[in-house]
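Quick notes on the structure that follows.
What follows is an incomplete set of chains from the complex, kept in their original frame.
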Amino acid sequence: LGTALGAESRYPQVGRDATPKELAAWDIDVRPDFKGLPKGQGSVQRGMDVWEGKCASCHGVFGESNEVFSPLIGGTTKNDVATGRVARLMDAGFPGRTTLMKVPTVSTLWDYINRAMPWTQPKSLSTDEVYAVTAYLLNMADVVPADFTLSHDNIGQVQARMPNRNGMSTDHGLWPGKGMGNGGKPDVKARACMKDCVPGVALASALPDFARNAHGNLAEQNRSVGAQHGADTTQAPRT
Amino acid sequence: TAAAPAALAQANPVGAEGGDPNILTLPEHSKGLGQAVATDGYGRPSKYEANVQRRPSPGLTQTSQASVSFAPLQSLFGIVTPSGLHFERHHQGWWDIDPSKHRLMLNGSEASLMKRPMVFTMDELMRLPSVSRFHFIECGANTGMEWGNVAVPTCQYTHGMLSCSEFTGVPLKLLLDMAGVDYKRARYVLGEGADGSSMTRTVPMELVESGEVIVAYGQNGEMLRPENGYPLRLVVPGVQGVSWVKYLRRIEVGDQPYGTKDEAIHYVDLMPDGKHRQYSSIQECKSVVTTPSGGQVLLDKGYYNVSGLAWSGRGKVKRVDVSVDGGRNWRTARLEGPVMSKCLTRFNIDWVWDGKPALVQSRAMDDTGYVQPSFQQLRAVRGTRSIYHNNAIQTWLVQESGEVKNVQLA
């Protein structure tokens, strides 16, 4: 591994050039700056057909279903579209988070639908169908009007209306590279006290007794020998 | 499939005849002929180990192909996770892919970033220089159910999206060198899977340049298991599991991050101010006591070996302290060797249980000096809605009855 030879010639007979056709077949990713986005277009109207034919059964007619996954649509407002911050994310009391509440980048939606949806038939949509159904989702979220046609030309403008486009931060220490973040500085700082570290101890939260069997009988989830055995959670707690 | 619940009496009685009948009456296996070699060309655990299984957490996900199964940490020893018990996280189900048809492609987001886009067969990848290294993999959402309050009963469910293996494969750097990458401009690497989700994740070029990122085919001496990405997966030490792309089919280098679904909608950490942290990747220093742990019962007072696991996505575990009084006082545990970077470390410490309630905790420290925080310290900065990267100190309450409960302290 430490020779001075160029890597290209160091491993003769191993690997070959990728062909343009091969690259076209697999290089499908679409970045936030839309690098990789194929040309095409799709209207909200056509998107509705795609949606109702291929998506609604799982995600609900309005993208509201949480039957197979959490809801895609909901929780965003016209004001969010204006500010680029989803206000309800600031409300700790608001239950759940929909996809549209979180996603900052429209490229992410396009790329993911293109590669992975419909769930049971990923990569079966045409490029125009992906544009269309993305448009339909954005329309349900009030990001684009009902008569909108999404295309490679105008998707940049749509980006400027994404409800949570300003909702992301990379100002943290968890990116292991230099390009983003604070360079790896931890946000939480603890110290390793050894003696008399806390004045008193009180329980804040514990698994309630009625839930003790909710994950099945724990006696059956520990081996039959050992320093400890599993509690028989079909019975009331031992006293 | 699970064995019947074990009899709870933990005892070692002498018996009325002046000895344990299990000693006085020789067992069948001392008096007969056993089974042949290679009865199983590929063996299985004892039938008495049927309780040791990976398991989904009831109600956690709506479907079973976009879901999780948890490794039974309460029953594991040392640091190696048996591959059959490795935790699972799939987004569009798992596959058993024919390795002779699997290909790996390398390309640039634009032509100028890679001189020579390439294609490799598995045969070819396995001809290249390989490295073998022990690393933990932890899902970014591990312990995610516990941000607000106690939610699940055992360490299988609190911490079981964690496993550790010896991985073998080719350093990604070597492949990128072969392809002639422009390292000045190409600072981001995209890994892409071949499954339905064709999972994509952005990895920083710095990590690749360090030589740590591996295009792996081997796991614990054999090939990767289908559930873990057979025949090829990306190994990204210290980084959350979702970046360890399974069924790896493609590596792209680029000059910008990719904002993929699992970097823009999931694996983004919601902070109290309503902003999400994006590209949060490192799994910070963390530990958990696995014995005794939630859902277990101590059947006797007396001596116990308290044992657990510690790890850090930033390097080596330097020290682990254990408290049995809810964090008032701590003692330093013994670390089992070898202590390796971005790898699980097993710790052990003596404890004589006096039969009174006890609050058992462990606190790990890594070689950057970082100390695992309490729930209070973590929440003070990050609130309770993050889902990801919960590395708080775990507390187990040993009750007078001997039953151990998952609790959080005020």
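In order of appearance the chains are A and B, and numbering begins at 1 in each one.
Just so we're on the same page, contacts are C-beta pairs under 8 Å (C-beta built on N, C-alpha and C of every residue); 3 or more make two chains touch, one makes a residue touch a chain.
This is a predicted model, so every value here is computed, not measured.
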Per-kind copy numbers - full assembly in this file: A x2, B x2
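Here, only the chains that are shown with their structure count from here on.
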Mean-CA-position distance for chain B and chain A (Å): 21
Residue numbers on chain A that touch chain B, as the complex places them: 1, 7-8, 10-11, 14-18, 22-23, 26-29, 31-33, 35-36, 66-69, 85-87, 89-92, 97, 99, 102-105, 107-108, 111-112, 115-116, 119, 122-123, 164, 167-181, 184, 186-198, 201-207, 211-212, 214-234, 237-239
